[in-house]
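Missing here is one protein chain; the remaining ones are kept as they sit in the complex.
Each chain gets a letter, A, B, C and D, in the order it is written, and its residues are counted from 1.
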Amino acid sequence: MQLWLIPLLPLAGFAVNGLLGRRLSKTAINAVAVGSVLLSFLWVLKTLSALGVFGSGTPLERPYFEHYYTWIQSGMLNISVDFAIDRLTAVMLMIVTGVGLLIHIYSVGYMAHEGGYYRFFAYLNLFMFFMLVLVLAANYLLLFVGWEGVGLCSYLLIGFYFSEKFATNAGNKAFIVNRIGDFGFTLAVFLIAMHFGSLDFATVFGKVQGMPVESSAGWMTAIALLLFVGAVGKSAQIPLYVWLPDAMAGPTPVSALIHAATMVTAGVYMVTRSSAIFLHAHGALEVVAIIGLATAFFSATVGLAQTDIKKVYAYSTVSQLGYMFLALGTGAFSAGIFHVMTHAFFKALLFLGAGSVIHAMSGEQDLRKMGGLRKYTPITFWTLLCASVAIAGVPPFSGYHSKDAILASAYEYAPWMYWVGVFTAGMTAFYVFRAFFLAFFGEPRWKTEAHGHGDSGAHGHGHGDPHESPPSMWIPLAILAFLSLVGGYINIPKWLEPMFRLPEEAPGIPWTALVSVAAGLIGIALAAWFYLIAPAIPEELARSFSTPYRWIYNKYFVDEFYDSVVVEPMVDGSRSLLWRIVDVGVIDGIVNGTGKTARNIGGVLKRLQSGSIRSYAAWVVLGSIIVIVAITMAGGVR
Amino acid sequence: MDALLFMIFAAIAVVCGINLVLQSHPISSALSLVGVMGALAALYLLLGGEFIAAAQLIVYAGAIMVLFVFVIMLLNAGTEHKGLGSWATWAGVPLLLLFLGLIAMGITHHLPASENVMFGQFTKGSPLFFGRALFTTYLLPFEVTSVLILIAILGAIVLARKEID
Amino acid sequence: MPVNLFPTGVEYFRILPEMILTIAGVLVMLMEALFTTEDQRKIFAPFSVAALLAALVASIAAAGDPGAAFSNMLIIDGFASFFRALVIAIGVIAILSSTEYLRREKSSGGEYYALILFSIVGQCVMVTANELIMIFIGLEISSIASYVLAGYLRDDPRNNESALKYFLLGSFATAFLLYGVAWIYGLTGTTNLDHIRSALETSTPPLVLAGVAAALMFVGLAFKISAAPFQVWAPDVYQGAPAPVAGFLSVGPKAAAFAILLRVFMTAFGPIAARWEPIVWICALATMIVGNFAALQQSNIKRMLAYSSIAHAGYVLVAVTAHSDVGSAAAMFYLAAYAFTNLGAFAVVTYLSRKGERYVAIDDFAGLSERQPAMAAMLSIFLLSLIGVPLTGGFFGKFYVFKAALDANLYWLTALGLLNTAVAAYYYLRLVVVMYFREPGDSLQTLEDPGIGLKIAVYVSALGTLVLGIFPGWVLDIATRAALK
Amino acid sequence: MPALPSSVPLSWYLTLSLILFVLGIAGFLFRRNIITVFMSIELMLNAVNLSFITFSYKLKQVDGHIFALFVMVVAAAEAAVGLAIILTVFKNRQTLEIDEISSLKN
Partner (left out) sequence: MTLLDAVLFLPLIGFLLLLAIPKGSPGQSRMAALAISLLIFVVSLGLAVSFRGGTPDGYQFVHDSQWISSPPIRYHIGLDGLSLWLVILTTLLTPISVLASWKHIDHRVKEFYAFLILLEFGLIGVFVSLDLFLFYVFWEVSLVPMYFLIGVWGHERRIYAAVKFFLYTMAGSVLMLGAVIYLYNRAGTFDYAEILGQLQSSRLALGSQAEMLLFLAFFIAFAIKVPLFPLHTWLPDAHVEAPTAGSIMLASVMLKMGTYGLVRFCLPLFPNAAHKSAPWVIALAVIGILYGALVALVQPNMKKLVAYSSVSHLGFVVLGVFSFTQQGLDGAVYQMLSHGISTGALFLLVGYLYERRHSLEISAFGGVATPAPNLGIVFLIATLASMGLPMLNNFIGEYLVMQGASFGNYTATVFAAIGVILSACYLLWLYQRLFYGKTSESLSHHMPDLSGREWAAILPLLLLMLWMGTYTQTFMPAITAQNTRILDQSQPRVARAKQPAAAPALSEVRSSEARLSQVRATEVTNAR
């Protein structure tokens, strides 16, 4: 079935663009980049249809598996390069290649005027490769390859404008924070190998089935938690979410593809993939749920006060990811994946729309400097509206279905989680529409001064009135808009049923769903009231609740906290204590000190060499006495 | 009688020896050294060393000491002025006493008691025996000594001759 | 009435080398008197070398049928032959490296060669002697020649002082040696080493006094090999003496003295080994430490090499401490390797010191590798050998010495000795550093081409060093067979 | 005054030689004139000779005497060379003060 073609096509694209890109024309680059992804998308379709996914019947009851070659062989440890495809993978493949394709197309228009064009697409293709390896991998180490690889690409693309310090800083931050997550992941891998003697999914999960469910924390829980640490890093959960907002320094398509649709959901995928282990460690699952919920809630609050449109969506991404983990933690794995898909649709759309807006504003990202864009960029307006209602959970749009499934299982797991989730849903609706209204309604606030420059230094053109984006940009928007409207009817939970139990569907429309929908609507209404009818109120609130406002506006000062508690002490400690004192001072001091001492001894000895004959003679006499005594002593007196 | 002689000459030797050490003028040291040698020659006789006693007087007291005196005169070396010397000067006395004590203890405690010295008890020291031993058993050393003397002459020439150029 | 009133031919054959050298020496003196022109006098060096080579051949031939001679005054065994060949070889290199120097110092007289030849005669007598009396006379011949050689440039105050110190202290130490001999004679009634041994084995004589006598003799010999605490004279003497002479003194008389030390203490005083081993142990350690550490701070290269030669005496003493055939073999090999290395080093120093030995500070070697790469390379070979880097003789010397020491379970001495070698590396490296890592100073401008003799000397010693380092077996097998049991 | 013994034991001779030997050392250590120092060495050699003679009396051998003779010869040789050396030193430094001959040091 040649699964290997799926990731290798983008890799080929990367190779071509990366090696020859500088000499190729833009059209050629586009052809290679988009073409390779298109081909791999088509190949996915072909493969799936060949596996009978689109036909009737129950395809992929058991995973389809391909072995290529042994990667690492050491003692009992045998790690191969294997790809496997099961229902979960199928979903992820569709999302990744599909959304990826759309975003590639979009980028053609968006990046048209950027420097390092070939570099961008090369990285993008490389990302596709690693992401596909991640989802196709049939063992933990190969998964880790993709895992780190996508991290690398995100690092490269965040730092795409590498002459900007904040961009490269953001890149480093992303990579290093991810490394912290990977730290957990690798430790988990070690434990898995230690206890299961293998890293292959099939073997591991097979053995797990036979094992008892851990009530108290044992090594299984340890594995689960360590894996989750990895997921926390990759999927930007508390406490490792800090890198994601900064990651917006990258070009907007990157934010859409990597930091919204695909990569950040890798954590969700990985935990889902390891569901067998998690289901054997309830303690771990609880932790997952709580972390997810907390993340969802707190980042939503932060999202309320952001003024940078991409930052708003970034925090909403973190929040939505929190939802997904809530789902996983409450055992609704399929719901989690469901949300992954819908979220991929509407969040990609949100970002691309934002990109279009920014494009229209020739680089401006500050909501306070927008407004009234409705009539300048109608298509963007409508598409963004679709996305917003979808994320707000308004039925019958896609967000409603997935979020409802999640909340339902949350309620069944613990009601208080449900209520927090509902409140968060309200906030989500509020800040999404806040952004929406600020951008498209009200008086234009951008006529006044020249536009600042946001991410793209090269948006040199088109001062004066905003303008609609080229077709290469709005066509993907349109498609995604359609998907985010109807995507909810792709019944992922049903499709995944053989792998994960369905969340119980209450007969008819359960009140839980109604409540969440109501929360969403209330949020929208509030947003409309605040930002359409009575624009004065927000300032009022900000003033009267200045302290909480300052906290959420500054993202709870978490970055500052990490800097002062972790980063600075480490650097300063290493420099002043370890290097200057321990290394140079103590250790090298001892080394050089030995030499100095030796020379000093030499100095003393040579001073005995006074040059006077008589003292030399005295030495001889003294020596002879010593010798005589020594010899007499040694032999005893006889 | 023997004892008396020993006493006398030993006394002379020791006194002259001490004098050698105490005198600050080389000439007087040299003369006292001659005294020691004379006394020793007498003791050699007591010990039956006829030939060696003669040699002592001729070679030592005669040739060598004359050479010394000659050099002292040549360099008209005056009395040495008191300069502060090395640590040998203050550490010397205890060292010497220690050395003396050690070996003296060896002699007194560990040397098996031996017979007294009687003049005439030992007659092998006569030229006859001496010569016979020297030219049979000790032929080689005797010959090799010639090299020694040759080299001494050579050395003296090398170091002390006037430049001939 | 002894039967062998007249020595047989074989006995003469056994001292043939000594005879050749003596005659050669006398001839040189005669020629000195007869030859007046410069180029006539050029013959001295080749002639002496020829004589030495002849003597070398003779000594090797004599090794063919070992045995005693002249009523046990001499014993020509492997040990003796080995050292006799060694000192003669040393003589060859010493003379080769001297010619240039003498010409430069305007004092190329025949006496110099005669002195070298005679002193080698003395050393030959020492190493072949089986009698304290022969040892004494040989020692004196060698010593007196050395005194004169040390002060050879009599107009140079440094030479005078060196000679005076060497002479006074040397005869002072000899007196101790003699006193010891006297006691041994008195206690055992003989001066023949084998008889002394048997006498001590029967242990009728009071062993304490025998010990004291041994101690006194050890003082005298330790002085000659410059073992601590009797090493004090060496740095001054080597620094003051003419460079080639210093080189000669640091190996020739030293090797001979070691031969005596080994023979006397392993043969005659073997029975009371328990008494003298500890003191040798202490001396070995003290010597290594004093030599190496004091050398760390020297700026004059001759003085530095002097201290280094003290240190190396310490290593040989380690082998002596082992007091075994392995030990004596190790000592023999070490002395051979050290002889080549040190002669070579001093030859290079001779070459670089120039007229009046103006340039003997270590800094004067700066950038030598740029001006005279060949000489610099040779000197580095010698230095590496002195450090004890593999593929040089010095390395195997140390290796065998410490092997012997470990054989004798001298763990501490070995460990400390090995650490000493690490310390020693520092000051040898300093010279390499100066030669290779520094820019050449103007002191090297006046450097003219080394004479042919010196070149031969340097290259021969380098060759010897490397051969001993790559095929040590050739020499070691001989040494092992010749070692004292 | 006690009656003097008719003869003295050998050890007295040895002690005498020891005393002379030590006196020789003393001379070497305490005298500053090079020549005197040299003479002290001669004194030590004499002391050694006395021991030799004494021992050969004890052993009833002539060998000790012969040894003593060789010591004398050596002493003579040394004297010749030594005095020559002293001459050269004096020629260059115009002094016989032993403590002033210490330019080579450390």
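One rule holds for everything that comes next: a residue touches a chain if its C-beta (ideal position, glycine included) is under 8 Å from a C-beta of that chain, and two chains touch if they have at least 3 such contacts.
Given the structure is predicted, the values throughout are model-derived calculations rather than measurements.
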The omitted chain touches A, C
Taking the entire complex into account, which one of A:Q2, A:S49, A:Q73 or A:S564 touches the absent chain? A:Q73
Answer key for A:A28, A:L51, A:A112 or A:L187 versus the chain not shown reads A:L187
Touching the absent chain in the whole complex: find that residue among C:I23, C:A415 or C:I452. C:A415
Just name the one of A:L39, A:L88 or A:L141 that touches the chain not displayed here. A:L141
Touching residue (missing chain; options A:G197, A:P498 or A:P535): A:G197
In the full complex, which bits of subunit C touch the chain not displayed? Write them out. 384, 387, 389-391, 395, 399, 402-403, 406-407, 414-415, 418-419, 421-422, 425-426, 429-430, 432-433, 436-437, 471-473, 476-477, 480
Kindly note down the residues of subunit A that lie in touch with the hidden chain. 22, 69-77, 141, 144-145, 148-149, 152, 155, 159, 162-163, 165, 168-169, 171-172, 175-176, 179-180, 182-183, 186-187, 189-191, 193-195, 197, 570-571, 573-575, 578-579, 582-583, 587-588, 591, 595
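In this text, only the chains that are shown with their structure count from here on.
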Please tell me whether A-B or A-C has the greater number of C-beta pairs in contact. A-C
On a C-alpha centroid basis, what's the spacing between subunit A and subunit C, in Å? 78
Could you tell me the distance, in whole angstrom, between the mean C-alpha positions of subunit A and subunit D? 98
Give the residues of subunit B touching no fewer than two other chains, as numbers and ranges. 85-86, 88-89, 92, 95-96, 99, 102-103, 107, 110-111, 137-138, 141, 145, 148, 151-152, 155, 158-159
What positions in subunit A touch 2 or more of the other chains? 606, 609-615, 617-618, 621-622, 624, 628, 632, 637
Could you pull out which subunit D residues touch subunit C in their complex? 14, 21, 24, 28, 34, 37-38, 41, 44-45, 47-48, 51-52, 54-56, 58-59, 61, 63-64, 66-67, 70-71, 74, 77-78, 81-82, 85-86, 88-89, 91-93, 101-105
Footprint of subunit A on subunit B - complex, ascending: 85-89, 91-92, 95-96, 98-99, 102-103, 110
Which positions of subunit D touch subunit A when the two form their complex? 25, 28-30, 37, 98-99, 101-106
